[in-house]
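The complex appears here minus one protein chain, its other protein chains still in place.
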Amino acid sequence: MAYDVVVLGSGPGGYVAAIRASQLGLKTAIIEKESLGGICLNWGCIPTKALLKSAQVYNDIKHAQEFGIEATGKPNFEAIVKRSRGVADKMSKGVQFLMRKNKIDVVMGFGALKAKGQVEVKGADGKTQIVEGKHIIVATGGRSRELPALKQDGKKIIGYREAMVLPQQPKSIIVVGSGAIGIEFGYFYNSIGSKVTVVEFLPRIVPVEDEDISKELEKNLKKQGIDILTSSEVTSVDTSGSGVKAKVKTANGEVVLEADVVLSAVGVAANIEGIGLETLGVKTEKGKINVDKFYKTNVAGVYAIGDCVPGQALAHVASKEAIICVEAIAHAEGKYKHQPEAIDYNNVPGCTYCYPEVASVGFTEAKAKEAGYEVKVGKFPLSASGKASAAGHAEGFVKVIFDAKYGEWLGTHMIGYNVTEIISETVVGRKLETTYHEVLNAIHPHPTISESVKDAIEVAYGEAIHL
Amino acid sequence: MAYDVVVLGSGPGGYVAAIRASQLGLKTAIIEKESLGGICLNWGCIPTKALLKSAQVYNDIKHAQEFGIEATGKPNFEAIVKRSRGVADKMSKGVQFLMRKNKIDVVMGFGALKAKGQVEVKGADGKTQIVEGKHIIVATGGRSRELPALKQDGKKIIGYREAMVLPQQPKSIIVVGSGAIGIEFGYFYNSIGSKVTVVEFLPRIVPVEDEDISKELEKNLKKQGIDILTSSEVTSVDTSGSGVKAKVKTANGEVVLEADVVLSAVGVAANIEGIGLETLGVKTEKGKINVDKFYKTNVAGVYAIGDCVPGQALAHVASKEAIICVEAIAHAEGKYKHQPEAIDYNNVPGCTYCYPEVASVGFTEAKAKEAGYEVKVGKFPLSASGKASAAGHAEGFVKVIFDAKYGEWLGTHMIGYNVTEIISETVVGRKLETTYHEVLNAIHPHPTISESVKDAIEVAYGEAIHL
Partner (left out) sequence: KKEVKSHTGKFYSPLVLNIAAQESIPLSELERIEGTGNDGRVTKNDLLDYIASRSKKEVSLPV
């Protein structure tokens, strides 16, 4: 039997595509070689957030006295990891339920494009079968990128997977790379008492963020006890002893760092090998699959979404691409009346869930100037926020950037308590093409961190009340 | 010397009015009889949020084991109260700084309208002075409303002020009234180990909220150990013994409750007495000062804002009224080019900071139907949210209400972890007259509680992915 849609990979790209397809009346199958839910639910977004919550609880206990609570506590590493796995398993089971509910056939095994409209799936037992579909959506995601100097052995030089299920807590850990993943692990291990050193090749940590964010985060993480080496590069790692010895080229010469393990967190490599792209002649470029704005590849009937295509390697991007891809297919099939709207990749929020949290969307100040905008910038420190003070977490700020000429909201960059929860307002405001005027006239509740967005806009326009 | 603007009262209404006035080039004085910052900073929003944070830290400690942390702790009531006072003092000092920075003259003492353009201020030393101003803004706020059966003696029958500075933790407390204030205190005292009973006259707690919210909150608070009596009324309190004995008329007959203290939290009474309103003939109605949409009273040159006028008794309302009032004055004086926009009181968010938190804006389902809308309702349980599960706080839901005919976003009602931080998105979306379409196309970050708003909208429109 031929499906309307066959999805290869069940991450937040694949499983969302399958559900939306089924919803729109397309008969759908999904192929997964490992666990439903992909990296995100099993080895990414969700289990890391569970680990981070444990760290946060422990940090609160360390500071309990400041809140008038007399407390002592110590982390149980094994229990923390176990809880994280439990949360991941629960979410993965949730996807299983959703597949059943939406009458999506799940085929377990490794899939590869075989011919036009055909995917060959090799099961755990070695047997193969052909799954046929008119439209095939490749959503095979990504994996930890490997650097030549940091060949992962899974024991002493590890990737994110191993980092979240270590058999015991490392006394010390070197984290290479300071994107969201590296910083989250660094924060987690430092919080529960491991000695953490972060090594970043570029001159500043979280390099995709606004420069002010990088500075503020570095200051805070250092205060928490994390060592940070920027403009530095691990050139080799000696794993022959009981731990590791990493040679690091820094701006001030070479240093050797010793630690129990090295975590390589230098980005994502797309899973595009061995899945038959060549067989059908699907074009790739710089290690990603080439697609148009509706996620069609150059080969009719083959689509690709998520971490294996260009664009931010984020779960919410994968899911939105999934919906657009499927709606475009359904539209072409006459099963959906709307033509979907393409993603504006400059209006995609990004979050880092350490403390202080980081959340941002749109142009950084530097990028806005580069693009030729004359900008109005407003920065509101959370030390002036009543809610942040009441919560005992007054670090950080909210920074907003507007176009001085037409009043467009170009970007928001935040660092502080709970800011990952308040970035959606900017995304929606930008989507609706607001100017500062309407946001100021939308009453923000007091006391919240979210009202600091309003305060920052007031600063940008010289109308600051609370500063 | 005569001021352009004299503000009577320095709460979030008054102090914001003074700052905005000064910003717009109006010479300004502010009169305060007690502490700068008013109820909000000294006895309301801020100190309660500090208390609630201590409760939250302690709750996390109680549940630390679930997060893989072995911990014990106990609350130190005196230290909790002291911290709360410290946070309030810091914020009040902040207002002092802002007054200085904005060159606003602060006159300490009790003020009353004396004649057109004149306020008489009586200082602590009993001396009086006259402060003259062309425009006088009354922002005297409110106080705890007293019921005949619940005359507050400040010891055993108390209001919110005493409740946040009790000399020792009560073993048991009866909270009369289940609005935000009552619920927050009930939650706080229950969390730190006091036996709490909430008595509500109406058939459900948080009666201004959507019915589904009331039900979910009641269920959760009961699970936490709070006794809740709805459709019940305290008819008398006997304070002759060591504690109190309260007679409560319930739907099932009369019961007598014993406790250490009774907290009366049955609403706010405006401070409109003894401030010379009669002298100038300023009209009041139902205990509040009558104003137009720019907060002019019936007497030229006299304005009123905040808790002493109709509208929600909330700090963010008072502050927005302040800005509008002052901008209208400045506009009339030719010092500000825009005519301000009047508040849409149906787009004002309301929050309750217990756990699970409550946040809402716009029409409840019942009110929307009453108003004649045919509604599309979507409810997304946080048990299906990855972030909520990772945080170990999967209680509650997000409920959105849309107009089925034109697609208007009528309201959002949320209960759960951190929801007070995510209501601004709805306020901004409603302000910008969005339909569901634009919100779904604004990419929400994963994993967050805020993405549940998107999920709830998908449910309303039959496009739910994660349910």
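All chains are identified by letter, namely A and B, in their written order; residue positions are counted from 1 within each chain.
By definition in this document, contacts are C-beta pairs under 8 Å (C-beta built on N, C-alpha and C of every residue); 3 or more make two chains touch, one makes a residue touch a chain.
Keep in mind it's a predicted model, so treat the numbers as computed, not measured.
Shown as candidates are B:A50, B:V309, B:I415 or B:L432; the residue that touches the absent chain is B:L432.
Residues 341, 405-408, 432-435, 437-438 of subunit A touch the missing chain (whole complex, contact as defined above). Where subunit B meets the missing chain, the touching residues are 341, 432-433, 435, 437-438, 441.
The rule we apply is simple: only the chains that are shown with their structure count from here on.
Centre-to-centre spacing of subunit A and subunit B amounts to 35 Å, using the average Cα coordinate of each chain.
Across the interface of their complex, subunit A is touched by residues 12, 16, 19-20, 23, 40-41, 45-47, 49-50, 52-54, 57-58, 60-61, 64-83, 87, 90-91, 94, 98, 314-317, 319-320, 323, 341, 343, 347-351, 359, 384, 386-387, 389-392, 418, 420-425, 427-432, 434, 438-439, 441-451, 453, 462-463, 465-466 of subunit B.
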